[in-house]
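Notes follow once the structure below has been shown.
Note that one protein chain of the assembly has been removed; the remaining protein chains are unaltered in position.
Let's look at subunit A:
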Amino acid sequence: MNEDKEGLMNRAPIILIVEDDRDIRDVLAEILAEEGYQVLVAEDGADGLRRLAEGPLPDLILLDLMMPRMDGYQFREEQRKNPAWSGIPLVLLTAGVETSDKITALGALDIVRKPVKIDFLLDLIGAAVRRAA
């Protein structure tokens, strides 16, 4: 995969993790970094938007839904409002039992229900990044 990424962009793909649970967020960032991704982290929706505004823009966003202050839905809404951000593909990482309609409406590339095998998640991220490229 390193070949692909380098071939396409000549840089490591950037992943933004928006996740309120610190344990999940930290371990996921660590693993993704080891896999060669550049990782940005945000502890809630508002933090995520701040990250987007600060740049650099990620190639993929991993988004949790239930978060304090600003949840995933609100984040996605804001993201879609900004033309510069709206094209960034999104993978939902959710522990809830939300109705599928509501989630489908978010237009995510993939929806992953917690808990999830890390290998599966990594394959998904890799494919998503390749497709975006």
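We take it that contacts are C-beta pairs under 8 Å (C-beta built on N, C-alpha and C of every residue); 3 or more make two chains touch, one makes a residue touch a chain; residues count from 1.
The rule is simple: contacts and distances are computed from a predicted model.
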Handout entry: Per UniProt record, name of the chain withheld from view ["1,2-phenylacetyl-CoA epoxidase subunit A", "histidine kinase", "Homoserine O-succinyltransferase" or "NADH-quinone oxidoreductase subunit J"]
Key = "histidine kinase"
Fill in the blank from the handout: Touch with the missing chain holds, among A:M67, A:V91 or A:A128, for A:M67
Handout entry: Where the missing chain touches subunit A, by residue
Key = 20-24, 26-28, 30-31, 34, 65-69, 71, 95-98, 113-119
